[in-house]
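Just one protein chain is left out here, and the rest sit where they should.
Chain IDs A and B follow the sequence of writing; residue 1 opens each chain.
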Amino acid sequence: MPDLDDILKTVWPNVRRRHLFPELPIPECVDGELRVGLDINRKKISISRKFVKEMSVVLKPQEILEGLLDHAVSHYIYCPWNLANHLQLYAEAKAVLDDKEMALRATDCFMDVVADTLCVSQKETPLPKIYRHLELTVLDEAVHALLQRIWGIDLGVKAYEELSSRLSRIPYGDRSSWMKGIRRFSKLIQPFLEMEKDFGNLDTPCPMGGHGLQQYSTQEIEEGLKDLALDAVSPADFEEIVHDFEDEISEAIQPASQGSDSASAGSMDTNILYYMKLAENYALPIRKVPKENSGSTYPDHHISWEVGLPYQDIDPWTSFGKFMPGITQAWKRREGQVYGKEEGVPDCMVIIDSSGSMKDLRCDLSYAVLGAACACDTYLKNDAQVAVYNFGDASAGGRQILTYTRNRREIYATLCRYFAGGTKFLVEDIDALQMNRVPDIFMISDMQITNLEILIQYFNKCKNRVTAVHIGNNEHVSTFCHTMDLRKNVVIYGVENKEDIPRIVLGKIRQDLY
Amino acid sequence: MSLTEQNGLRKAAWQIHDYIRAELVLTRPDMDVKGIPFNSGLLMSFLTGLFQGKELIIGEPGLGKTTSAEYVCALLYRFPLGVIWRSEVAGHPEQTEEKIIGRPDLGKLNQGDEVVVWSYFTLLPVKIIDEINRLPETKQSMILDGVDRGKWEYLNDAIINQEFCLFATANYHDIGTNTIIAPLIDRFDLMVESKHPGPNLAYQIGIRGSNGLTLRHKDLEDEFHQILSARLPYHVRMERVEEICARFAETLEKESGIRTLSSVERQAIRLQKEQIPFDLDSSAFLRLVLAELSFCHRFGQKRSHEMCEEGCHFTGYLCSTIQNCVSNRLPISVRSISQALAWFIGDETVGLEHLMAVLPHALAHRIQWKERALAQSDKEARDDPLAIYMAKKAVKEMHRRYMEQSSQVKDALSIACRIAEGEKAEPIRGDHPIYWEIMKDMGEVISER
Partner (left out) sequence: MKNPFSDFRPGNYQIKESPVQRIVEEKQDVFNHIIKGYLDLVENEIKDLAWVVEHSRVVKVYGAAVEGLRDLQYDQAYIEEFCAELDGSNSIPYMIPGPAGLYVSALVNCSQESHISLRLGDYQRPFHFLGYGLPEGKTLTLQGDGGDFIGAGLNGGRLVVQGSAGNWCGAGMMGGEIRVDRHTGRNTGEWMQGGEIRVDGQIHGIGKTLFGGCIFKQGRLIAPQEVEQVF
């Protein structure tokens, strides 16, 4: 058999051109398995030499390589497109099948059908020839019957007319119908999946390769989790989707997500992961501490002199000694700036209310946690440190304090603590957290705080820039807003839904304090 | 022109490019087009110089922004370095119209006559503005027309350059810099970064000393000065300048073995380049890009002062992350430089790979991103400055969308063609802005908002 690497070098550019130049690394041939044609790891396509050799009894090696590459590239281009889609498809399949292994296999089959059908219908590809010569299990045969019908190409399958007729009605080419489609698909092939499970065949990967999370790069996994968090209705919804892949996700997530001081990855609480990823979808603007102006002016640039302008600023050198409109130039002055206080972002103390009147972050989306998380991310991105004071009934021990740190995971772990119960904070805790600095304060609460007046007194005296966010409206909120109205270092925002969060501007004050 | 002659010109162009890369501007490759590795800064500068483009080069101080432009201009236009240095405009607040464009002849002025002494900057076809963002904004406005069309006016006189290319360099923003005004920045075809070459090449640069000596010629520089400062009509001066350029070219060929290009040959190359067509995929893809950068479902088109923040269905497309509407100069720039790249590589049509190489550099300075998009990408790991990185990311995303639905897009355009020619057919509907824009072209009013 001719050298596969050489054939691959000639085949790959053609496949790339056919699929309009996808950004994928150059594939390679590896020893691999006999039954499985290819593998995709972090977008790198690996083709099994054993598989190609076995199949080259009936097909030319060029056709086999081209077909396998078409299959792999189609997955990248069409389906699943990204991790979020992949996991959502899996979740839909699992909702119908209620079994992880079966759902995984159903998802793999569905994605193969979608990707290969779009490829076959739009490009000239030898992929059907490979399908015609694969070794088939009962499930594979059923799926092949479907492919035979919708491709209009004979794949040698004689049975499953009725099943393939039903399966063919699913609009595989319509991305917006995939979620509905996979439910129907899973339901129709469920008997076959159960049969395969009984025979112990579900562990064996498909001949065209399985579709685990390893095929995505770390960045794609991070992006996918962000999208999933945004689409999920609640933390429970997110957990349901992600739960079965916790180990793979924890392995893949960069250490940066877990904080700069993290020693080892370990598995991450899905709640924390949810809020972490959801917060990454929002970017809050922040006002930096301004520089000083020197107060003195200096000549900066020339302007044309006109009759009527003062003559003291005329530059005789650039005017060629002439006093004429159009020739004579005058200096325009500008105020200088000096480096007074260095421009930057101070550290931040986050005060978050997690008493009983606030939503339980595990059951529903908590705007308080989300808002606080977005604020923390903004300060961290600007190289500031964040301290967290999470309170319920602090006098009864319902509080958690995290001192200034840049460890994102620790910050989120503290934010995601829910105390329920009463609402009372201890001002000495907040004083202690000030620690001889003047950090910004970010506070988020529904203001139903037992000792709200103490808080108001504290804010009346402090010099920090305070961003206060209230969840919903009630009489306590009105009291707070009314008393803080004259304070120029306190800015108040209200949040009633997710869309209000990007409107928060951190550190915005009505008058410079510095 | 015969194929052999065409290939000969291409070969000469390659020789110049390779000479600069090997001997003058040491850089690392950071992109590849059809498997050929290039340094993006050098490649785009070369194409800008040869095909009369305008390029903005950014980078840290001392990384070869100005030097690379000087070398490219010297070899492409056959000017000794000394002449180019004299023609450069330095960006600083004390620049005046008289220093940049021209001044009155003082002797004649005293006699009551208005005669303009044009600067080298306006006369020569190579124009380099160093640190353009140190020019105050009023001075930037002054050079708009000249930069755009090569038309320079002073007092009651004007000259129009027959051919010219423009390079402007800019450092990153600091206390002494101004913003480059929007009309000026839109006139640049490309923006590139002059990157650090890495420690090994930087060491080579350090130990080799000055390497531009081959491009100096004292005697010829003096002759250039005499001609350029002579009080002769513009076209006469340029003819004589071309003669001196030819002599400089002979010297170069004798001493360094490089064959440079005459003005007639450069014109021929430009004509060849103009003939290169776009293939169907690149035509469809560019339309898709323009749709995403101009479409706004809520307000009809993008406008910088109108924010469409909430409730928009099109959040998956670029129109939701940018603030402004891209100008018509973008497709002009993209077309010109893509054709230039295709000509340079020897391809008969402009394809997706050419577009993908050129688009990020044509877009980087023209897009105003929303703050949210900037904040999200600011801290991501990257190899380029933020503006170019975000443009590359945007192009990749649009390319991915195009790969997925290329058939539908082309079908939609094909049906639109038939409708435009009078056939009764239903335009294809879809989610992407390109389908909506096609319907608008077909005269359909968008009623659901």
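Basically, a residue touches a chain if its C-beta (ideal position, glycine included) is under 8 Å from a C-beta of that chain, and two chains touch if they have at least 3 such contacts.
Every value quoted in this text rests on a predicted model; they were computed, and no experiment measured them.
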Chains still shown that are in contact with the chain withheld from the display: A, B
Residue among A:P22, A:P126, A:G173 or A:P299 that touches the chain left out of view: A:G173
Contact with the hidden chain (one of A:T10, A:N41 or A:S165): A:S165
Option touching the unshown chain, where B:R21, B:H92 or B:K410 are the choices: B:K410
Contact residue for the chain not shown (choose from A:S74, A:T107 or A:Q122): A:Q122
For chain B, the residues touching the chain missing from this view: 278, 280, 283-284, 407, 410-411, 413-418, 420-421, 441
Residue numbers in chain A that touch the chain omitted from display: 117, 120-122, 149-152, 165-166, 168-169, 171-174, 180, 183-184, 187
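Operating definition for what follows: only the chains that are shown with their structure count from here on.
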Parts of chain B lying in touch with chain A, wherever the complex brings them together: 93-96, 98, 103-104, 106, 109, 136, 138-139, 155, 175, 281, 309-310, 352-353, 356, 371-372, 374-376, 378-379, 396, 399-400, 402-404, 406-407, 431
Contacting residues of chain A [partner chain B, same complex]: 19-23, 77-78, 81, 122, 176, 280-285, 300-303, 318, 320, 322, 326-327, 329, 337, 378, 381, 499, 502
